[in-house]
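One protein chain is absent from this view; the other protein chains keep their places.
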Amino acid sequence: MADVLLRVEHLKKYFDTPGGTLHAVDDISFDLNRGETLGVVGESGCGKSTLGRTILRLYEPTDGTVYFENQEITSLSNKSMKVLRRDMQIIFQDPFASLNPRMTVSEMIAESLLIQKIFTRKQGPQLRARVTELMDLVGLSSKLINSYPHELDGGRRQRIGIARVLALDPKFVVCDEPVSALDVSIQAQILNLMQDLQDEFGLTYLFITHDLSVVKHLSNDIIVMYLGQMVEKAPAKELFSHPMHPYTRALLSAIPVPDPDYAVDRVLLKGELTSPIDPVPGCRFAKRCPFVTEACTKADIPLREITPGHFVACILV
Amino acid sequence: MQNPDDILSIEDLTIHYETDEGSVHALNEVSLAMKRGETLGLVGETGAGKTTLARGILRLVPSPPGVIKQGSVFFEGQDLLSLSESKMRSIRGSRISMIFQDPMTSLNPVMTVGEQIQEVVEAHNRDLRQDEIIRQANAMLEMVGIPAERSHEYPHQFSGGMKQRVIIAIALACNPVLLIADEPTTALDVTIQAQVLDMITALKKRLNTAMLLITHDLGVVAQNCDRVAIMYAGQIIELGNLDDIFKRPTHPYTRGLLGSIPSLTKDVKRLSPIKGLMPDPTDLPPGCKFAPRCRFVTEACERAMPEPTHLSETHQVRCILAEAEVRNG
Partner (left out) sequence: MKQPVVKKQRTLAAETWRRFKKNKLALTGMIVILTLVVIALSTMVIDFVTDKAIYNDYVIKQNLRMRLQGPSREHIFGLDEFGRDIFMRMIWAVRYSLFMGTIAIALSTILGGLLGAVAGYYGKISDNIIMRFMDVLLAIPSMLLATAIVAALGTSLTNVLIAIAISYVPTYARTVRASVLTIKDQEFIEAARAMGASDVRIIFKYILPNSMAPLIVQATLGVAGAILSIAGLSFLGLGIQPPTPEWGSMLSSARAYIREGWHITVIPGLGIMITILSLNVMGDGLRDALDPRLKN
């Protein structure tokens, strides 16, 4: 029996916009086992970032429940939620925007320890020792302890973001595009660091990204999202060897592979992403799908398990 | 020195930015040639000098702080760096045009997309009649896959991918010989990126336009280019055709870059990144700029920057190890 750390059931997050109700996250359910990584892939506006933030209750969910270590957290008070934040953390995409420009490296790492009252201001030396230890752990030279974020490059900034999360010794971390703002060589350094930390501390990741090669590299299972809904979910290897949903296939074939001999049959899509404002029943991908049939737009398409562990929401499969 | 087949030939181009932090050595003695109709991918990380090179060709380096220290840029036989500003203006947009990274800010928000294309057509063909200008502009829109009826719409009515198509239409409106595309699809989603790149490649083939494609994405290069130049710290450290670079990468930096990308096709447990960071461009190491991060560094590397070694007709690299290998046969 796998050890389920996080269970998400029918999670929904709607936003009221001047144009109507935006279904940013629309009925998403999944289980995430301790120590594993779940990749969430999709293009901009598919709701993947909203999903991560709603699970952490940075956004209040519209409907649905989230269980963390078998405890329902969607109805917890702010006070109990604050305690739980030690265990559930987030690493942001933009390592510059997510750091307070007026705080130094050590202040930022110490901040999470102080907020959670793991240390108090009076314990200066212990606090400093812990900060140095954390900086060492994420590969930040202790020379940088008094630097400000604007003096550092993107990779180092992201290391601060990771250190301040590790400070709380969390069990579950939402990684919201943590490497997409970084250069390739730095990206690889950070990905390796995240893998090492996962091995060392038994972290569980929800890894949100638009970059399929990154999720393939890291994830056990992968969810593909399109306009707020889950269109496919499968173990990483299975998804890449047998993509079933036309959107997944298009996405996979659109990735430029750094190998001049690699040739795929491109599933070229018509049109562009819209946004899920007041969606009508039926498959949301139908407008761009090369294989669309009349039945696709009649009713909502349920997620079905086609082969063990491989779920697809498409009537053609 | 110049090859008559080359439409563009850059020699020893050196551009510095003089700031009060010191002199930023953005581009250091870069030499590069392009043939008619070919696509050259220019790859490098943030701060490698890709954009400075592109701006240098068009003489759009902001000055101050930019200073062109030395070198020449021969385009169709004349040195662009010695032309008058008004001559240069007539080349920009008509013989050489440029596409910028961000489609959101490259269009004028208060003009319709039709007007913006017409403006370019008109600027370079002063004697055309108004209806002929409109006809040509609409033809350009159709060519990039936007119905001509939409020419009366404003940029905010277009999505990101559509805007980038409009920008491409503007860039190609005067049938340029050379198109410089600076990260044209970085701001777009993968499926849209695929559409736009396919379209650019098809159009440039049809119009026989040469393209300098600047990107940080080796995948985009492998799928769209004929030749590749790898830049590091303001220098081209390896140059070759696709097979040279992807199958026989020689410079340790090129190999490091390829090892840093998580592979879709192979199973790799752990990435092999390049250690360390880009050197400070105001304080570059005296020898090989990559030496401090290189796994194979020797003492000789730190003394002088190696000159380009020709491994084959198409493949050249600036590394002391390759130099030694060629010398020893």
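Just so it is clear, A and B label the chains in written order, and each chain counts residues from 1 on its own.
What we mean here is this: contacts are C-beta pairs under 8 Å (C-beta built on N, C-alpha and C of every residue); 3 or more make two chains touch, one makes a residue touch a chain.
Because the structure is predicted, anything quoted here is derived from the model rather than measured.
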Which residue from A:69, A:133 or A:153 sits in contact with the chain not drawn here? A:153
By the document's definition of touch, the residue of A:5, A:51 or A:90 touching the omitted chain is A:90
Given the full complex, what residues of chain A touch the hidden partner chain? 53, 56, 58, 81-83, 85-86, 89-90, 92-94, 97-102, 111-112, 115-116, 143-144, 146-148, 150-154, 161, 164, 168
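What we mean here is this: only the chains that are shown with their structure count from here on.
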What whole-Å value do you get for the distance between chain A and chain B if each is reduced to the mean of its CA atoms? 32
Given the complex, residues on chain A that touch chain B span 43-44, 153-155, 183-189, 191-192, 195, 210, 212-214, 216-218, 240, 250-260, 262, 266, 268-269, 272-273
Name, in rising order, each residue of chain B that touches chain A in their complex. 45-46, 159-162, 189-195, 197-198, 216-224, 242-243, 246-247, 256-265, 268, 270-275, 277-278
